[in-house]
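One protein chain omitted, others in place.
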Amino acid sequence: MEYTPTRDRYTYTFGGAAPVMRVRPGTVLRLWSDDAFGGALRSVDDLSSAKVDLRFVNPQTGPFHVEGAEPGDTLALHLVSLEPARDWGASAAIPFFGGMTGTDRVVTLQDPLPDTTWIYELDRERHTVAFSARHSDHRIELPVEPMLGTVGLAPAGGEVRSSLVPDRFGGNMDTPQMRAGSTVFLGVNVEGALFSVGDGHYRQGEGEACGTAVEGAMTTTLIVDLVKGRAPGWPRIEDDDHWMTVGSSRPMEDSWRIANAELVRWVAELHGLHPMDAYQLCSQVAEVPVANVVDANYSVVVKVAKALLPAADAYDAIHADLRQRARSL
Amino acid sequence: MEYTPTRDRYTYTFGGAAPVMRVRPGTVLRLWSDDAFGGALRSVDDLSSAKVDLRFVNPQTGPFHVEGAEPGDTLALHLVSLEPARDWGASAAIPFFGGMTGTDRVVTLQDPLPDTTWIYELDRERHTVAFSARHSDHRIELPVEPMLGTVGLAPAGGEVRSSLVPDRFGGNMDTPQMRAGSTVFLGVNVEGALFSVGDGHYRQGEGEACGTAVEGAMTTTLIVDLVKGRAPGWPRIEDDDHWMTVGSSRPMEDSWRIANAELVRWVAELHGLHPMDAYQLCSQVAEVPVANVVDANYSVVVKVAKALLPAADAYDAIHADLRQRARSL
Amino acid sequence: MEYTPTRDRYTYTFGGAAPVMRVRPGTVLRLWSDDAFGGALRSVDDLSSAKVDLRFVNPQTGPFHVEGAEPGDTLALHLVSLEPARDWGASAAIPFFGGMTGTDRVVTLQDPLPDTTWIYELDRERHTVAFSARHSDHRIELPVEPMLGTVGLAPAGGEVRSSLVPDRFGGNMDTPQMRAGSTVFLGVNVEGALFSVGDGHYRQGEGEACGTAVEGAMTTTLIVDLVKGRAPGWPRIEDDDHWMTVGSSRPMEDSWRIANAELVRWVAELHGLHPMDAYQLCSQVAEVPVANVVDANYSVVVKVAKALLPAADAYDAIHADLRQRARSL
Partner (left out) sequence: MEYTPTRDRYTYTFGGAAPVMRVRPGTVLRLWSDDAFGGALRSVDDLSSAKVDLRFVNPQTGPFHVEGAEPGDTLALHLVSLEPARDWGASAAIPFFGGMTGTDRVVTLQDPLPDTTWIYELDRERHTVAFSARHSDHRIELPVEPMLGTVGLAPAGGEVRSSLVPDRFGGNMDTPQMRAGSTVFLGVNVEGALFSVGDGHYRQGEGEACGTAVEGAMTTTLIVDLVKGRAPGWPRIEDDDHWMTVGSSRPMEDSWRIANAELVRWVAELHGLHPMDAYQLCSQVAEVPVANVVDANYSVVVKVAKALLPAADAYDAIHADLRQRARSL
């Protein structure tokens, strides 16, 4: 099934929007999503102060109603492929937004950094995007490493959150781990789960320091699946090599605490370890790549290489099964 | 030159101790350092509450007075090799210490986690340490990946800091990046620099969640060198593959801000980029592996792969030169 | 106009609920609100783990649609009187909730504090509530100082937030400053403003350390008014003696930065001061009573005594006018 939203079907929240489609577990979706700016930054002369309203960024493709999904279930989304859908990406230093500036939360009285836009040209053959300096002649080609900034579903308790927010429901986690080959597990809060995706990045550094990645429209192929019950407390990601969890809060140590506790719980479940032993073991094997330090909440990934631990299956080995299904597409 | 401190020569601070030796730039040192606990935890029955005083952990080997080092200079320490100096390492969940418990700063009224010690046996042939669960029969062999928790020098302004603290002077940064093959650059604050090393880890997960790594006595071979002037604001690390910076503060987003700003400055220097362009570029290429979330200050590493950027030399290519010298030892 | 919601009309969010009533600016409302627990804790044997669901606390009375209110306007609510509506209040140490315990954000692996409920008897003649220790015979009478924990309106950007959350839209600010005689100014985000109130406290310490105040059903008399345009960035409060602002975020220094910047802006407006002069002046005259360190966001009040500054009028002296109207009721 394919779906490309018309602009009037863009949504800017998790929760609060009527589903655009009902899908059955097992469905393969091919989805087009616009970039974080809704395509508004197309040249270095397009400034974010003129063209971007931070209340309406990260337009979502969705939400999708998953048949049979009920609160307490686990939505599994397997990312089969992510393909840049335009020949350029855009990034910007938005005034009072990002990690190296005062913001609407880290309020200072200083002047903003200069509103600046960078355009990255995509070279599909070389699989690169080109950084072009704005203040000198530097041009540096960087590998394309497509990922999705936002994958989320409707929050609990009737909340509706901006698509700029990452939290327990997933959302704008902005981690490079959200790439082809990954399966993300999200706890379902409402009937139908109501998940959506968007905010494609042609590449992003960990931390997403300036507040924006190489933002680009994306064509995402994913498989939707459902595990009854067993909702994780916070988003979990599995790929062929790692078990991963994502915490999103403030200050950043709280994001880490959330993700680390979730990983300790997961490792304990997978291997039948006592929590204190899982805590000790994770302390010696975890990797902690920061996702972003710029959004409404900061996101931190904690992960462990499968190769370091005994073999184990999560959620009845659904990731391996989805990988298999993906290969056969 | 070799140096193994007797127990009465252990020091527990950066600054505040008389040098144990004077060394010239270019000197190769072979240093033995005790583990973080001063060797006090040798079986699972040795509990930290009985045997460890947190005011006196991470015994330092040093300090060393580097001839010619003056405030504003840059001390370069190249780690040639790190060899476990005992056949076992120890780790512990120390009451009210670590990342998943209330502490003396994150104060709660809850009971402590159970005081627990783990002993890891080293297998020198297999290059592994073995995790043995305390509450089940699990035994998991993990690769030995030796690193130093503490590398630091005397602080500025006449301060003396516990060897439990990481800050601008380096110290207890607890990052796995501090391993053989790395060159660390530290800004000199006092005549002679007065650096010391210690807190060897046979391996450590990023975050060092439980507060302690696989702590072990270590034999470290390093080359001391000096760059006149050009002191970095915060610790910088270079290895063959990455430019790295380390920020240590609280909350963790401040540690990240420090390290990220230092990396932006470094990349701007190395490549002649405008700060806004360096900010943008780093936003798309940085990796951010958290070092620890448990010490007096939290440490975050920000790094960028050399392969992604044009070729460049830092500090007159001293790292390449030190690597060459290391190979010829 | 009087309004007492039946239980099926309780709402648990800011935004996302249909208005219960339309009111004109100038209307006097007399409102009954249930306590934070929906009246579920009536004896020390009623434990929060059995009777309280944190997704559905702080039942709101409202929302009220204010005629003529449009985005960008300023809603002014003047609290005329707050009267305890029951003869007892309740407080609880809810497992994994509060300031001196690990929580769902400050995650630790420790056991929770013991789930404990305290009941405070109200003495209407003495104007006291009585603290009765649970572990000894201490009984201490404390003055009743009624306040509202939550006063908020619908958020911007289509968001819907739990009534446990304080933010830019007001909400669960949990400050003792929200008491009879205060006028609160909130920026309107949606047509009709859609404000609600709830979470009455018979008294509360600053910080609300254990997570709950002396929670009690409340009868609130307030006057609704509207200022066209001039929406403040964050909640402002005025009483006869102070100009006040409230910031709500995490970490707590960000809450303070928000509130302090808002106060600097307000003082600059009121007195025609340059922002740097207002910054300096506020630095020497501000008081900073923390509101709460326990909610989804932490709230900090920054205030300045009117007596320290030259006379000034905010919003066309509407507070003085409302005080006058209140006296004549």
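Going in written order, the chains are labelled A, B and C, and every chain counts its residues from 1.
Here, a residue touches a chain if its C-beta (ideal position, glycine included) is under 8 Å from a C-beta of that chain, and two chains touch if they have at least 3 such contacts.
A quick note: this is a predicted structure, and the numbers were derived from the prediction, not measured.
In the complete assembly, the contact with the undisplayed chain comes from B:L109, out of B:V28, B:L109 or B:A320. The omitted chain makes contact with just one of the residues C:G39, C:G205 or C:G233: C:G205.
Only one of C:V20, C:L54, C:A85 or C:V285 touches the absent chain when the whole complex is considered: C:V285. Counting over the whole complex, subunit B has residues 12-13, 15-16, 55-56, 104-109, 156-162, 249-251, 254, 257-258, 260-261, 264, 275-276, 279 touching the chain that is not drawn. Annotation for subunit C: contacts to the undisplayed chain at residues 91, 93, 99-100, 113-114, 116, 118, 131, 133-136, 138, 140, 142-143, 203-214, 250-253, 256-257, 260-261, 264, 271-274, 276-277, 279-290, 293, 298, 300, 302, 304, 308-310. Counting over the whole complex, subunit A has residues 100-102, 106-113, 251 touching the chain that is not drawn.
The rule we apply is simple: only the chains that are shown with their structure count from here on.
Chain A has its Cα centroid nearest to the centroid of all protein Cα atoms in the structure. For subunit B, the chain whose average C-alpha position is most distant is C. A separation of 32 Å divides the Cα centre of subunit A from that of subunit B. Look at where the CA atoms of subunit A average out and do the same for subunit C: the two points lie 34 Å apart. In subunit A, the residues that touch at least two other chains are 250-251, 257, 260-261, 264, 276, 279.
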